[in-house]
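There's a structure below that I have some questions on.
One chain of protein is taken out of this complex; the other chains stay put.
A, B, C, D, E, F, G, H, I, J, K, L and M label the chains in the order they appear, each numbered from 1.
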Amino acid sequence: MAIEGIDLIKAAAYLGAGVAMGLGAIGPGVGEGMVGAKACEAIGRNPQQAALLTRTMLVGQAVSESTGIYSLVIALLLLFVV
Amino acid sequence: MAIEGIDLIKAAAYLGAGVAMGLGAIGPGVGEGMVGAKACEAIGRNPQQAALLTRTMLVGQAVSESTGIYSLVIALLLLFVV
Amino acid sequence: MAIEGIDLIKAAAYLGAGVAMGLGAIGPGVGEGMVGAKACEAIGRNPQQAALLTRTMLVGQAVSESTGIYSLVIALLLLFVV
Amino acid sequence: MAIEGIDLIKAAAYLGAGVAMGLGAIGPGVGEGMVGAKACEAIGRNPQQAALLTRTMLVGQAVSESTGIYSLVIALLLLFVV
Amino acid sequence: MAIEGIDLIKAAAYLGAGVAMGLGAIGPGVGEGMVGAKACEAIGRNPQQAALLTRTMLVGQAVSESTGIYSLVIALLLLFVV
Amino acid sequence: MAIEGIDLIKAAAYLGAGVAMGLGAIGPGVGEGMVGAKACEAIGRNPQQAALLTRTMLVGQAVSESTGIYSLVIALLLLFVV
Amino acid sequence: MAIEGIDLIKAAAYLGAGVAMGLGAIGPGVGEGMVGAKACEAIGRNPQQAALLTRTMLVGQAVSESTGIYSLVIALLLLFVV
Amino acid sequence: MAIEGIDLIKAAAYLGAGVAMGLGAIGPGVGEGMVGAKACEAIGRNPQQAALLTRTMLVGQAVSESTGIYSLVIALLLLFVV
Amino acid sequence: MAIEGIDLIKAAAYLGAGVAMGLGAIGPGVGEGMVGAKACEAIGRNPQQAALLTRTMLVGQAVSESTGIYSLVIALLLLFVV
Amino acid sequence: MAIEGIDLIKAAAYLGAGVAMGLGAIGPGVGEGMVGAKACEAIGRNPQQAALLTRTMLVGQAVSESTGIYSLVIALLLLFVV
Amino acid sequence: MAIEGIDLIKAAAYLGAGVAMGLGAIGPGVGEGMVGAKACEAIGRNPQQAALLTRTMLVGQAVSESTGIYSLVIALLLLFVV
Amino acid sequence: MAIEGIDLIKAAAYLGAGVAMGLGAIGPGVGEGMVGAKACEAIGRNPQQAALLTRTMLVGQAVSESTGIYSLVIALLLLFVV
Amino acid sequence: MAIEGIDLIKAAAYLGAGVAMGLGAIGPGVGEGMVGAKACEAIGRNPQQAALLTRTMLVGQAVSESTGIYSLVIALLLLFVV
Partner (left out) sequence: MAIEGIDLIKAAAYLGAGVAMGLGAIGPGVGEGMVGAKACEAIGRNPQQAALLTRTMLVGQAVSESTGIYSLVIALLLLFVV
């Protein structure tokens, strides 16, 4: 059999990258949607605070985005560095 | 057996690409739907703020979209670069 | 055994395409349904803003659709390009 | 063993087609149900806007249907073209 | 071993048909139930619009039914044409 | 080994039939329950419209039943025709 | 090995029967519970319509029961006819 | 190997019986709980209708129980008749 | 190999017993909790009907318990009779 | 190979015991939590009925506990008697 | 191969212990959280009944804890006695 | 093959430890979050009872924590004692 | 084969570490989010109690964090000590 150990490692790394990014996009995607939904609702009620609310929304989403970025980093590491 | 190691790697990469994009589309799809739903509701109540709300909706959705794009990037990398 | 490596790759790619499109249709399908549901509700309350709300609904759904299209792209790439 | 590589490919493609269409019908089915439910509710409250609301419902459902159609396309491609 | 490649293909196709129709019946079944539930509620409140609401319900359900029919088509194709 | 290809096919078909009918009964069962629940609620509030509401309930359930029947058809085909 | 093809078929059929009936009991069981719950609520509010509501409940449950019966039929067929 | 075909069949039947009864107890258990919960609520509000409500509860639960009994029947058949 | 067919059967039966009782305890456990929760709520509002409500709760729970007992019976049969 | 049939049986029994008790603790745990939550709420509103409500809570929880005890019994039987 | 039967048994017992305790901690954890949440809410509204409510909370949680303790017992038995 | 039985046992124990602690952290984590959320809400409404509510929160969380600690104990036993 | 027993043990330990930390981050992550959400809500209503509420939030989150830390500890032990 011509399958070397490095092939098994690479196959696991690529499959792992797909799982990491696929699952890792669920949480931030839903979480940021919650933030954006409430921000739209709040701006609809209180439009003169739109700038403040947009800023809050972006800050809140940025933190939630972080775990998505971690997943991206792990996936990229699994693709290129490993 | 004529299966070489590179074949196993490619098979894992292609399966991983499918998993990454498939799972990665769930979170943003639902999250952006929440944003859009609340934006429609808010515009229905406060139509004179439609421009502001549409802009907020698009910004909120764009951030939520990001994890979907990460998934796309990982899937494309798994398809072509790896 | 007459199974070559390219066969294993293609099998994984086709299975991956099915998974990518199948899972990738869940999120946008539900998300766009949320947007459409709220748009109908809002138009029912405020029919004179129907044009504005329909436009907002379509914009919101278009963004949510994007991850579904990403899935379609990945699935098609897995079918024909790989 | 008389199993050739093309048989493995075809088996994966057919299984993938089943998964793609089966999972791909969940999202749009539920999403369109949400739209239709809210449209019925809105027409019950505001029957003189029935034409407008039916049109909005159909547009909203058509967009949500799109990911279901993508799944159908991928499934058909897996069945006949591949 | 007397298992030919065509047998493996057929087995995958039949299993795929079961998965496609089984999963594909969940979404439309639940979605159409939502539409019907809201239609009953609306008719109970506004019985003189029963004809209009029944028509809307049927239209909304018909669109939601479509993905179920796609699943049926794919399952039948997997059974007889493939 | 005395397992012929036709045996593998039949085994897959029978397992597929079980999956198709088992999963296919979830959606319509829940969906029709929603319709029936709302119909009972509506009749309790507006008993003089019981005939109209029962008819609407039955029509709504009949459409939702359709995907269950599709599943039954596919399961029966997998049992007897294949 | 003394395992004949018919044994594999029968094993698959029996496992399939268990899956079909097990999964097939979830949907109707929950759905009929919803109908019964709303019927009790409605009778508690409007006891003089108890006969009408009980009849409606039974009709609504009977339709929801149908997919459970389909599952039973498929399971029995898998046990005795196949 | 001393495993005969009848052993494989019996093993599948016993595993199938466990799955059928295990899954088949979820739906009725939850559904009957809904009925009973609403009946308690209704009796608490309207105690003079307790007899009527208890009867309705029992009828509603009996129908919901039916799918549980189907599961029991299939499991017993898998244990003793097959 | 010293594994006889009866061993495989017994192993499947014991695993099946665990699955049957494990899954079969979820539905009744949750369902009876719903009944008890609503009974406590109702007694808190209407303490002079405590006897009636406790009786109703017990009757409602007893029916819901039935599927749990079926699971117990099947599990015991799998342990001792089979 | 030194694995006898009795070893396979015992391994299956021990795994089955873990599954039975693990899954069997979910339902009663959640269900009893519902009962206790509503009891606390009710006592908070109506403290002079605390004795009555505590008794009702304990009775309701005891019934819900029963399926957990069944799971314990099955698990113990799988551990020691089998 | 130097794997004896007792090794397989022990491996299954240790894996089963992990599953039993892991799954068995979900139900009580969530259920006790519900009780505690409602107790805090009730004390916040009615602080002079804090002693009574804390006692009720502890009793309610203790019963819910029981299934968690059963899981612990089964896991410990799987670790040390078996 | 140089894999001894003790290796298989240790591998199962380590995998079991991961499963036990991973699953066992879900329930208490969510449950304690519920308690903390309601405590914050109650203190926000009734700040002069903050000490009492914090104490109640901690007691309620401590009980919910217990199943998490059981999982920790089982995981540690699987790591070091077994 | 050059795979020694220690390799199998280490592979299981590393996989177990991933599972423990991955699953173990779900519960605390969601639970702490609930606490933080309610704390923001409460501070928005009652800003002069911000210090008290922030402290309560942190205490509540710290307890919920504990199971996440347990998971971290188990994962680290699986990585380095085992």
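One rule holds for everything that comes next: a residue touches a chain if its C-beta (ideal position, glycine included) is under 8 Å from a C-beta of that chain, and two chains touch if they have at least 3 such contacts.
Because the structure is predicted, anything quoted here is derived from the model rather than measured.
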In the whole complex, what residues of subunit A lie against the chain that is missing from view? 1, 3-6, 8-9, 11-13, 15-35, 37-39, 41-43, 45-46, 49, 52-53, 56-57, 59-61, 63-64, 66-68, 70-71, 73-75, 77-78, 81-82
Go through subunit M and note every residue touching the omitted chain. 1-4, 6-8, 10-12, 14-19, 21-41, 43-45, 47, 50, 53-54, 57-58, 61-62, 65, 68-69, 71-72, 75-76, 79
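Convention: only the chains that are shown with their structure count from here on.
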If you average the CA atoms of subunit B and of subunit E, how far apart do the two points sit, in angstrom? 26
Centre distance in Å when subunit L and subunit M are each reduced to the mean of their C-alpha atoms: 9
Centre-to-centre distance between subunit L and subunit J (centres being mean Cα positions), rounded to whole Å: 18
Scan subunit A for residues touching two or more other chains and write them down. 27, 29
